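What follows is subunit A.
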Amino acid sequence: MLQEFIDSLIADGLFGGLPRDVAYLIGMLAAGALVVFGFVLNVAGITTFVERRVWARIQSRVGPNRVGPQGVLQWLADGLKLLMKEEAIPFAADARLFKLAPFIVTIGFITAFVAMPFSSALIVADLNLGILYITSMTSLVVVGIMVAGWASNNKWSLIGGIRAAAQIVSYEIPAALSIFTVILITGTLSMQSIIQQQSWLPWDWFIFHNPFTFIGFFVTFVALLAEGNRTPFDLPEAESELVAGFVTEYSGARYLFFFLVEWGNLYVISAILVTLFLGGWQVPMIPVITDSAFGLNLLQALTFVGKSYFGVILIMWIRATLPRIRVDQLMTTCWKYLLPISFANFMGTALWVLIWPDGFLPAELLMTALGFGLVGYFFYRVAYHLRRSGAQITLSPLS
Partner candidate 1 sequence: MDAASIHSRLREKFGDKILSAEASVKDPFLVVDAAAIRDICAYLRDAEGLQFDVLTNQSGVDYREQGYIEVVYHLYSYAHRHYAVLKARVPRDAPVLPSVVTVWKAANWLEREIYDLLGVDFTGHPDLRRLLMPEDWVGYPLRKDFVEPEEYHGISTSRESLLR
Partner candidate 2 sequence: MSIAGFEVEVDRGGGLETEEMTLNMGPQHPSTHGVLRFVVKADGEVMRRAIPDVGYLHRSIEKISEKVGWHGFMPYTDRVDYVAAMFCNQGWGMVTEKLADIEVPKRGEYCRVIAAELNRISSHLLSIGTMILDIGAITPFFHAFREREKINDLLEELCGARLTYNYMRIGGVAWDLPPGYEESVLAFLSQLEPMLDEFNTLVSDNTLFRGRCAKVATISAEQAISYNLVGPNLRASGVRYDVRRDEPYSVYPELEFDVPIGLGMAGEVGDSFDRYWVRFVEIKESMKILRQCFRQIPAGPVVAKVPRKLKPQEGDAQIRIESARGDMSWYAVSDGSEFPYRCKVRTGSFAAMSIIEELSPGLMLADLVTVIASLDIVAPEVDR
């Protein structure tokens, strides 16, 4: 995409007589800067604001509502405050690595957005290896966390770093296996091709493709939660046990970077799930809107971001509700339950694809019905508890 765009710009003579490679370089840097400053940072920032408001609603509070209308600029204010704060580097810390760690973490996070599709055209680079690239790049984050934990020269940080490493390395296996389950169906690693093989109809989504992918979706969700250090797997920074885990000694801008990554990763997790299982940016062809390329892409991008934010809010909901599990429970969950389940999923899907290479519509419809039934039952239970407790519900997100 980007290459064609730059080619057209060169043809228009925008780069004058510059050599082709230099033009590409400039184009790439510009695109990267645009993505980082125009999207990634804002996504992370806005997610913190959304999280605080969602939490506030769940916890019967108001939440930030002073900076800007309904407090939407709170994240900017917080970010600026952190940037202007004095940064304290502990005297006994290893200053060089201490400073390096946030950068490693941020690189691991931002580079993942290169292969992140937002619409059929809106993607920095539709890498042939898209999903593998994203998972391998996000594994850089754990290196940064470990460096942060060690360089802080603080035992709480060290334990946090070790916990993070043990957790992420363990959960990478079920996550990867579950992701590969989808790859078995698609036969490609490219994010765009994966999405193109689904459609906007729910039973064409890979979550409802067969029973194994249905379970695989939940396995992936749990494993990615653990990789993103989110509750109930937020052991690396468990504030009641480890003070703040690997970020204990960080302050100011470096602290900001860690939290940027933490909240940005929420979006990455959801986007991976949406791409693999929930139909990505696929939209119905509504004649008036999708006639123009702009309208089509806008609708697709809105769909994708909307679905992703649904996942983000789900993760926030989980974080607001569940307690944290213990280290031994964490390892048991991974090695004794998730890993065998994901192996079974992998084999099951392989067989399924062998038998029905083009999918089996009755099973897809059945799985869809089951999925929607589960969601419906969930809301029925929620309504039951709300009635029983006589809670007062305010549906308006604003107040």
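With respect to how the candidates were assembled, all candidates are chains of the complex that A comes from, given by their letters.
We adopt the following convention: a residue touches a chain if its C-beta (ideal position, glycine included) is under 8 Å from a C-beta of that chain, and two chains touch if they have at least 3 such contacts; residues count from 1.
Predicted, not measured: the structure shown is a model, and the values here were computed from it.
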Which numbered chain among 1 or 2 touches subunit A in this complex, counting any copy?
-> 2
Tell me, which parts of subunit A touch candidate 2 in their complex?
-> 55, 58-61, 155-156, 159, 163, 231-232, 234-235, 238-241, 243, 319-329, 332-333, 336, 385, 388-391
